[in-house]
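Would you mind keeping the following structure in view while I ask a few things?
As you look at this complex, bear in mind that one protein chain is not there, while each of the others sits in place.
Moving on to chain A:
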Amino acid sequence: LFRPTVKRLFSTSHSSVDSKEMKKFQLLAHKWWDEEGEYSALHSMNDIRVPFIRDTLLNMSSNYHLGKPLSGVKILDVGCGGGLLSEPLGRLGASVTGIDPLEDNIRTADRHKSFDPVLAKRIQYKSSSLEEIVEESMETFDVIVASEVVEHVADLEMFIKCCSQVLKPEGSLFITTINKTQLSYVLGIVIAEKIIGIVPEGTHEWEKFVPPEELERLLESNGFSVKTLNGMLYNPLSGSWSWMESTSVNYAMHAVKSGAQGQSSPTDTLSETESEQPSATAGTTM
């Protein structure tokens, strides 16, 4: 539901990462691994986002390593926080690089993985923003996961451009985030923050929420082809997530960077759960 890291990407006219936001999340930097604490919803989100990433990647590749389905895959976890998503991906065999601008988060993540020698080898954490690693990581990664991040990013188009730069051609980008609708305001902010209090107040700004059509438009115009769009729903009573057809609250998206020629293939077969192809007339639906 929320990600306690705020990224403001470097550019000549923008300021650096907001220190006020950073301080707010500093207090929670040690709470990442309490499965029943403030981050419980993110812990349980693993139950749907890890299989989603895993199965999408397995469907696209023909290699299968018994016991390590993601063996050989290089993944960048942007806004990794305490490593909640990096660790399961590491356990499945991937080589994971987790980046987060907040040093305390990286410290927590490093300490948590250090007790497991297998994970310690497969995962590397770095305190950094996305654009800081672009130069040294051009076309390095097979997969980027940006889960519960884009709703905190100041310049989304810049973020997507950086993703494209560090991603190999035909590489995958997985995003989970919150839609900008009346329903997401009621559920995500009024109820989640103010009434039930499962999200600390002030974590999210509705203005920053990203509708899937907007995200798709930005992706498609920056060399990505959107393959899958699924709605997600959190049940606070059971503490569990499930897939949902409607994307009006939370959603997950999978996009693929176009091949070396720089054109997305027009004859891509799309899965059932995909949204309509973005075009000039899209945007008024939903």
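Methods note: a residue touches a chain if its C-beta (ideal position, glycine included) is under 8 Å from a C-beta of that chain, and two chains touch if they have at least 3 such contacts; residues count from 1.
Operating definition for what follows: contacts and distances are computed from a predicted model.
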The complex's invisible chain, by UniProt name, from "COQ6 monooxygenase", "AP complex subunit sigma", "T-complex protein 1 subunit epsilon" or "Checkpoint protein HUS1": "COQ6 monooxygenase"
Given A:Leu92, A:Leu130 or A:Leu215, the one touching the chain that is not displayed: A:Leu92
Residues from chain A at the interface with the omitted partner, ascending: 30-37, 44, 46-47, 50-51, 54, 66-69, 87-93, 108, 111-112, 115-117
